Every structure is written in C-alpha cells, then in structure tokens.
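As you look at this complex, bear in mind that one protein chain is not there, while each of the others sits in place.
Then we have subunit A:
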Amino acid sequence: MGDAVRVGIIGSGPAGLAAACRAAELGIPHLLLEAEAHLAHTIFRYQKGKHVMAEPGVLPLRASIPFEAGKREAILEAWNARVAQLGVNVRYRANVTAIHGSKGNFTIVIADGSTVRAEYVVLAIGVQGNIRKLGCEGEDLEFVQYQLDDPDAYQNETIVVVGAGDAAIENAVALAARNKVTIVNRRDEFDRAKDGNNALILKAIEDGKLACVYNATVASVRPTPGAAKPGAVILNTAQGEAVIPVDRVIARLGATPPREFVERCGVMFPGKDPGAVPAVSPQYESNVPGLYIIGALAGFPLIKQAMNQGYEVVEFIEGRRPEPADAPLLKAKFARIPGFRSIDATLERIRARIPILSPLTPLQLREFLLDSEIRTPQPGEIIFRRNDYSNSFFSILDGSVEIAIDPVDDTRTLTLGSGQFFGEMSLISGRRRSATVRAGAGCVLIETPRRSMNKLIASVPSVKRVLDETFLLRAIQAHIAPGIDADALKDVVASATVRRFKAGETVFREGDAPGGLHLIRKGSVTVSRIIGGREVVLAYVPAGQYVGEMALLSDTPRTATVRAAVATETIELEGGAFKALLATRPELRARLEETYRQRVMANVNATAAAGSGSLVQFLMAQGLGEATDVLLIDESLCVRCDHCEKACADTHGGISRLDREAGPTVHNLHVPTSCRHCEHPHCMKDCPPDAIHRSPSGEVFISDACIGCGNCVRNCPYGVIQMGAPQPHRPSLWRWLLFGGEEPGAHTPVHDPSAPKKAVKCDMCKDLPGGPACVRACPTGAALRVSPERFIRIIQGSA
C-alpha cells in the first residue's frame, strides 16, 4: 500500500506549488506529485534568461512562497529554496494516471503502479498537457529527449527525429544543417503540418539533406554500450525491422490535452468548446466533492492568480474562509454603485437582477466582475457611438439606456431597462458598433471586455444560447426588418439556423434551387458568377449584410455563387417563414426589392469591370476578407525607397512593424507583411494578460501589460507580430544630415539584453496625430491603408 496523506496535490506549477507550500507551512500531511524531474515544468521550459512577468499588477500576492517579476532562473531558484526550507514532500517523475474514491478517501494511481491515498485532492495540472512519450522500451533513456531548445547545440551527431508535426519538422530541418538526421513518420505524408513546413520537409528530403522513413513506428530504443554510437533505434517499417545506430533521439509527438484525464476523474466540463474549463465552486471545489481544481485548468492562467488560489485552497480544505485576495479590488469597483453595502450583497443583487449572469458560478461571477468595469454615466451621456470600433459587452444593472437605431433619424430610439444587455452585435461580428447608445436616468452599467465575454460564452452554454438568440432577433430587426416587433418575427427567428463555413467553402452555387437568405453574422463572403467559362468575383459582402435575397423574391434559381472568404458564420432564414412575413408586410417587401435592384445594378457594373475579379480573388486569398484595414502598395508608384519602413521604425522605438518587400504581388498590387487589424484578431485569442485590444477607431494594439510570452506571434496567420524591445532613443536628423552616422528610422537599436522583449505590431499610429506614418511618409502615394470594402470599390473603378 502507498502513502496516506491529508492533501494530495497534483502538478507542481505555480498553483500546486503554492498549495503544497501552504500545507507544509501549516504542518498538514501532504504530497506534491510532479510528472517531470523538476518543479514547475512550464516555467522550467522557458528559454534561458526569459523575463517572467507578474501580471495583473494590481492583484496582491498571497502565498507562502515568494514571487515577483524577474528572470526565469531567479524565480525557479527562489521556489526550489523555499520548497527545501519548508520541507515540502515532493515526488518527482510521478505521472498520475487515475484518481478513484471520494472525499476523505481518494486513491491516486501513478504510472509506475504505486498509489497514494489522500483525503483531499488538489488538481493543478494546467492546460499544457503531458508530453507524449515514445511509449516503448527505452523511452526514458538518457539520449532520448522530448524537446529541443537550441538546434545549434548539436553537431556531427546521428539523430533520429520522431514525429510529423510542425515541431518535429522544424527540429529535423534545423538539426540537419550540422548533423545526420533521419525523420520517422508514422504515416506517408506530412500533411498535418503547416503548408510552409510541409514544403520545407519535402524539399529537404528531396535534396538529400535528411533521410525520411515513412510508415514506420519506433519499436524500441536500446543503449549500445561499447559500440560507436551510444544507442540504437529499432523501427517497425513496412519492409520489416530496421536498426539505426544513433547519438540522440528527439521525439516531438505533441501533448495529450488534460481534458480526457480530468473527465475520467469524474469532473464535468460545461461545453464541448476546447476553451471550456470545468466549473468550480467559490472554494475551487469541482463537482466531485473533495476534489479541488486551481490554476490554468480552472480558467486562471496567470501565475499570481494561480499562486493565490494554491494558498486559498488549503485554507478552504482546513475549513477556514479567508477573504479572497481580490476582495479589495472588487470593493473598489463596487464602491461606485449607489447604495453599496457589501461585496456579497452586491454579487447577489447582480445575480438576481441580470438574468444572463444568473447561471454563473460564484467564482465565475467574481472573475467576470473583476475583469469588468462598473460605469455610472450621467443621463444623456453617450456610451458608444455608431461606427465606433469597441467590442465590449454591457449589462444594465440599474436604470436604462436609449439606443438610436436609425442612422438618419436620431430621435428614433429603443429603450432597454435593468437586467437587459447590449453590445453583443460587435462582440459577435467583430465589426463597428451598429447604433449609438445613450445613458438614461440612474444608469449603472457593467462593461465587460470581449475576452472575458468569450471565455464566458465558451464555458456557460446558457450565456451562449441567450446571446445567440438575442443577436439573431436584433440582427434581423436591424438589417432586414426594421420596425417590426419581436412577436411578428417569431416564426422567422424560429426558422433561423446558424451555419458555419470554412474559408473557401461554398454557401450556395449559381444555378442552385432557391433557398434561404443568409445574414452574415461573422466573417465575409464573395459573390461570383461564371462569365466566359471563368468564375469572376463580383462583390465582397462583409458581416452585417445579407446575401441570397434574390431567390426569395423571384423564386428563380440562385443567380450567383457565394463563398466564404474567411471562416464565416451566417444566419440562414428559411424561405417559407420569410415569404409568409413578406406577404403581410409590403414595406418590407419593397425594401428587399430595392436592395435587389441595387445589387443587380452593382453586378452589371462589376461584370463590366470583370478584369478586377481576379484581383479581388487574390486579395481574398491573402486573408483580406477578415481585415478591417490593410496596407497596400501600388508597385507602379513604389520607388522602393523604404521610407514607409523607416517612418514606422522612427515612430515606434526603432522597430519597423512592416516589411515592405515581403508579401505577395498581383497586377502591380503588393500586400506587404503588415497588420490587417482583423475583425476577429487571431492574436487576441490566447493572450494571458489580455494585453491586446481594439481601440474605438479600430486599431488592434498591444498594451504595456504584454508579458512577452509570444502566443500572439504564433497565433497570427499573417506573421506580422514580432518580439522586440523598442528603444526610446531616436537619432537626430540634423546630425545625420550634417555628419552622417545613425540615420533616423534606419539604425539598428542597441539591444539591451536586460530589457524584456515584448510583442510589437502595427498600431496604425493611433497615438500619433495625423494617421499612419508609413502612408504619410510615402513620397509617391504608393502606400495606402484601406478597408477591404473601400478597396474593392476602388479596384472596380466605382470610387
């Protein structure tokens, strides 16, 4: 039988470590289980000397173990020292495979077969997952490794790389420069990798830079003492067994996401979304009594949050109720609400008043409010304007707001009262605000940033449902059937389905039987027709508009093909219900017919300018379908002087955020590598400190809260974000003109190795009066920044 402890803690990251330290400090029998041979594997894996940040700055740290922003080494050293000092019981290389039992009597099963009994279990395994190992004899031998920090550290070795993903390909190709490399692929293709990497590896194999064994698996790895090479890999191949003597084996097989393991422990996830996290009580207890979940796995990805939870969870297990570390922050926020008494009373009032927030767990609500701002605008104050580019979400706690729904007539308004919400349109479509909103009397609003809202949508299904339904109704009212009340639209709304299309997928095809109308909720589509045997793009239709109304009015087959330009979501309104509505509402019919007429006209014009169609197609292929503002260079005017890059560097700390020369060109039109300020920015997807924002005028920018993790660099499909340390020093123009030396905008800033690198990208010069420096600095007018809609009108010659 194994050990018996009061608290078993799984995972020695910041959360688990803090929990173990608190338990050790209190003298509670505990055991910290770590799958690797060292503490805090994720931080351990950071590159040497990486600066680790301590966001959010306002949150105080409460733990039995120190932590402040600094170098990776200093932090790990301080933690190791504290763990030794407190006498924390750690078992390394203990990969937990199962947890059985219930509160007071859990059994933790470890991969080596041993078990640990624990009254309580704290799960702090993060979201990175366990690195997949070879799963065969010899997988833990000294010369078998599962990561590669610096390919240049190895030379003249014989190395077998196992895997066919991006990591394996990048490692194999980098190592092949100085080593003899064989890559082992379980299948006969590398198509799981990014296109660029797929091409890279195939070329390297063709050129004989490295060898590849397809359809092969590793049977075992053996040490070969006395032989020329320290070991040998035995492969199962289609032709039989093969033996390769090696110096080193590098396996890059990805990681198993922790969800499956967590579910096997009995923990339920609220939704299928990969971003969903298990719901936990305010005391971090999961739906399995006695099983606690803290840290990133519970939805708290920042080190300091996780450490505070580690401390608190032990207090909770011991039956104490410490005031949460965030209490002073919440108190400061709530103090603005008239009649504020206590945090708990306010939380209860919010839950009771606002239906969309009532299904949240107390912890989710706390987190939601921590991220949100309480606003108490004066009556008549503008919350946001039509065409603003903000995308936060507002819930009305008290009072009311007036929404000016008509772009022309400002007096036509709609009133929303306490408990209702607004701002979901821009949140979902990623586009500009569709109406102006003014505060009414006694207005108290909760403003929530997009990221927190998205997190909530992913983890609370009812929030998603309510938001989707409301969006649907309001979108139909705003774009198709203005002035028609919800009741009359009931059938139409009920017939609506949300449909998702991948980039390039067909929504409907020319000649198809007439079907429903598609209101584009997210993304954008292109409209094309076959002209002279060739498909010609006639129009680009962004989110918020609709396509397919012609079929509803005329009952003829589809007259054009509609394709998703980027990943797109549409609301399809079924023909029957819609026609029934049209029959009773002649004004609606007239409106649709007007749209129809305009489109026919536009298509005729576009057909005349059919040559521009291929240009539109090219731009869509460059991802402009999801752009809001893109830098283009007319190469027939570009004299290659690079003043755009110099202007960018000079106005942004010496680092140019655009690469003029890189990027594709068609018909004299060049799309340089530069931020497109996407409608749904990919870079925002996974930013731990929530440092990437969109300003009201549309620019996507990175704030000072950036911790330099590099997630956005990896998430950007257009490669426009880089890591750098901008320097305030600017060379003097006159000194350069008179004496030479450093040229403004063209000097290489001296890199201060102690300055932490942060993500830098185009911010469209939002802090500079006068607009983007790249465009203003272009001497010939070759550079222009435009939205895709505007741009397409330009190339079709109608603007």
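Everything below uses one rule, namely that a contact is a pair of C-beta atoms (placed from the backbone, for glycine too) under 8 Å apart; a residue touches a chain by one contact, two chains touch by 3 or more; residues count from 1.
Following the convention adopted for this analysis, contacts and distances are computed from a predicted model.
**Student:** Can you match the unshown chain of the complex to its UniProt protein name from these: "Sulfonate transport system permease protein", "Glutathione import ATP-binding protein GsiA", "Putative ArsR family transcriptional regulator" or "Ferric reductase like transmembrane component"?
**Tutor:** Its UniProt record gives the name "Ferric reductase like transmembrane component".
**Student:** Could you tell which one of A:Cys638, A:Leu658 or A:Val720 touches the chain left off the display?
**Tutor:** That would be A:Cys638, which touches the missing chain.
**Student:** For the chain that's not shown, point to the residue among A:Gln364, A:Thr559, A:Thr651 or A:Asn711 touching it.
**Tutor:** If we include the chain that is not displayed, A:Thr651 is the one touching it.
**Student:** Can you work out which residue in A:Gly104, A:Pro664 or A:Gly741 touches the chain that's missing from view?
**Tutor:** A:Pro664
**Student:** Taking the full complex into account, find the residue in A:Ile403, A:Leu619, A:Cys706 or A:Cys778 that is in contact with the omitted chain.
**Tutor:** That would be A:Cys778, which touches the missing chain.
**Student:** Residues on subunit A that touch the omitted chain in the whole complex?
**Tutor:** Residue positions of subunit A that touch the missing chain: 207, 386-387, 407, 431-432, 434, 478-480, 539, 541-542, 544-546, 595, 598-599, 602, 634-640, 643, 646-647, 650-651, 661-662, 664-666, 668, 670, 733, 737, 744-745, 768-770, 773, 775-782, 784, 786, 789-790, 793-794, 799.
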